[in-house]
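The complex is shown incomplete by one protein chain, all other protein chains being positioned as in the whole.
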Amino acid sequence: MLIQRPEKRWETRPLECWNKAKELRKQFYQKESTAKETNTFIIGGGDSLGMGMMVGMPVCHFIHPNPLAAEMVNASDSFPRECRAAFEAKGYGHDWCGYMASYLGSMMLNRSFRGGEFPRRDISVTGNDLCNFFFKHGQLESEYWDIPMHHEDSMTYYGEPDPERANALVECLVAQNLDLIEFLEKATGKKFDDEAYVESFKRGRRTGVLRAEVIETLQNIPAPLDEKSGYSLFTLGGLVGSDPEQTEKLWEMIRDEMRWRAENQIAAVATERYRFKDGFPPPWYCLNYYRYMEEYGAVCVSVNYGGTGGLEEQPDGSYKLPKNPVERFENIKTREDAVRAQLSGWRNFMAGGLPNPEGNSERLLKWIKAFKCDGVILQLQRNGIGCVDKEREETIRMVEEGIPVMNWETSHAGSRTDFDENRMFDQLDTFMESQGLRKLVD
Amino acid sequence: MITAGIDVGVKTVKIVILKNNEIIAGGMAPSEGFERGKATEKLWNNVLKQAGLSESGVDTIIATGTGKTDVGFANNNVVEVVADVQGVLRLFPSARTLIDTGAEQIRVVKFDEMGRVINYVLNQQCGAGLGAFAESMARALGVTLEEMSRLMLSSKSDTTINAECGVYASLDVVTLIHNNTAKADIARAILDAIANKINSTVNLTNIDKPVVLIGGVAHNEGIVDALRRRMGIDFLIPQEPEMAGALGAALIGISEVSQ
Partner (left out) sequence: MERFQKLLEDPHKYAKEWKEKTGGKVMGYFCPYIPEELVYAAGALPVRVLSEPDADGISYRYLYATFCPKSRGVLAQGLNGTYSYLDGISHAQCCEGMSGAYSSWRLHIPHEHEWFVSMPSDLDNPWALTALRSEMSALKKDLEKWTGKTITEEALDHAIEVYNTSRSLMRQVYELRRAANPKVTGAEAFEMVLSSQIMDKEEHNKLLKDAISKLSGREKRDDNGVRLMMLGSDCDFGDATLTRLIESMGATIVIDRLCNGSNYFWNNVIPQEDRLLAITQRYWDKPRCAVKDETFRRRVVDVIGLAIDYNVQGVIYNVHRFCTPNHADRPPIIEALKKRFIHFHDLEHDGTFPMGDLQSRIETFIDVIRK
């Protein structure tokens, strides 16, 4: 039928945790803007354990380029485009990761998207070489500011898990991360506070459990939280490091609210009738695509920054928190204990290799089942190859499993020069209508 | 019951009118770019006249195609994929995959006997303009697209050009021209590249036979021949391959009115 009306309307409510989340985020920005006055070292860098270590060095403030660039492109079309142009004018290729190109371009223009100058970085820390650009950008940043740089590898291999082999690789990562602490002491002239770090690590684990409990609720119909809102929340405490104690409290609040919403059937999308998972990273400049899908009664239940971290797969295919999720971390006493514990997750991940299309496809299928998804939307990034290294394989796997799947092409996190919004929305229409779904009318 | 389907494509508008499930009138005309609204109305009036009808005599009008939302007088619209499937199934009930190749887009759709879409894929952006590229290359060779197709069939050369990017493909053609390569061989290389691109798009998903070829490119013998060779498939091709979308839209109109 071409005219489709909602068969059911769930109750919806705004998120109560929203204001608290905004407050924490604001706190994070304030630390950056007052860095000079407070003699705070600003550390630029990619994802690494180092971010968690900043608690042991309160004089440091870590800024991850990805969420910064995401905010940039969300806030404006023209400014990231200028940044990309400035970056490419220096001779860097168009196929650079859009996050890094926007971030580095902003640095080269010496303009912050929030106004004023681009805050100078004092130290560059890059790690977790998940892609060539993560690593490379630290070198550019370090050379640009003439600042010290530290780097950690990411070791992976393919094949069956091999404890002996994994141990040797993990030892390298442990050593590199412990070295990072000494490096920060040298770079800042301050002592690292081991006690604070260990305490923060444990708190981080507890926060991780809270986040996992939130993700658990997303298996509920209706979903209490949608992806778009999830993005704002899930970066907090992860890529956007704020006060750990307040972050833990926020996550308690979010967990309690999501549980309540799930128990009381409070939906993120009132007309939910279709659930989908999408890929990563999202089109930060076009997050209204999630709202567009809501016109079909479709809700995205990915929460890509959360994954299923901490949840265990159950025999019925659902995901639940394991028993005693935090107790095993109570014996963490020293900085080395904490680093090793933080790397324990990597130990499991590393055997799949990078990229790991097979593992990712399997996880995706399990996720679809557990979170009761009806379809999958996987974006193909036209730059930033590290973000498109498995999407085609996942797509083929979905086709083979008979799961509705759609690809669309996007400019990776940066300006919209390679992106045609009309085309994309046309493709979304095609995807939904090909499944017999039309936009809902009242 | 009288229903109409209007398919507003990038290059052409197509209209089909059904009466009691039988085609009673149809037509095709250039879309005229910015003037596609007017072009559609003009064709609509002509086809109505052909059918001996007034607009009020039509129970429902369903639009499809890239310009579907420009048809202000349509009662509703559907996406091309859905319309194409219905049209193709009507023409070839045993079909299970369609390949629709238009000026700017390639669509590959696998469906079941009830017309439910099982999976589909669209061409990716790289190489997206190959239809338009072929036309511009035909002009560069000083021939029409149809002549290029006939030329191609007389060539046995295995010269290839880039099938991934229109820019690189153009550079390759320039090289061939400067090397005084025979026109027929260049024509073959160009049309083969288009067939290559279509095949790559098909390869992005899984298909089932029989396979129907629709859209303007299905008229081009050279491309169809190249595609046949590449894919090893004998396609079913309707007499009027561009009309499948409009037919499908009109058929969807029937189900709408019936419900």
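Going by the order they are written in, the chains are A and B; count residues from 1 in each one.
FYI, contacts are C-beta pairs under 8 Å (C-beta built on N, C-alpha and C of every residue); 3 or more make two chains touch, one makes a residue touch a chain.
These numbers were taken from a predicted model, which means no experiment stands behind them.
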Original post:
Which chains here touch the chain that is missing from view?
Top reply: A, B
Original post:
Which one, A:A175, A:V326 or A:V441, makes contact with the chain that was left out?
Top reply: A:A175
Subject >> Candidate in contact with the missing chain, chosen from B:V85, B:V108, B:L122 or B:I161 >> reply: B:I161
Original post:
Of A:E199, A:E393 or A:D420, which sits in contact with the chain we cannot see?
Top reply: A:E393
Original post:
At which residues does chain B meet the chain that is not included here?
Top reply: 124-127, 160-165, 168, 171-172, 174-179, 196-197, 199-200, 203-204, 230
**OP:** Tell me where the left-out chain touches chain A, residue by residue.
**Re:** 90-96, 129, 131-133, 135-136, 138-139, 143, 149, 151-153, 155-159, 162, 164-165, 168-169, 171-172, 175-176, 179, 353-358, 380-383, 385-386, 388-393, 396
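One rule holds for everything that comes next: only the chains that are shown with their structure count from here on.
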Original post:
What whole-number Å value describes the gap between the mean CA coordinates of chain A and chain B?
Top reply: 41
Subject >> Of chain A, residues touching chain B in the complex >> reply: 1-3, 380, 382, 392, 395-396, 399-400, 402, 404-405, 407, 409, 418, 426-427, 429-430, 433-436
**OP:** Report the residues of chain B in contact with chain A in the complex, numbered from low to high.
**Re:** 62, 66, 76, 78-82, 109, 116-122, 124-125, 204-206, 252, 256, 259
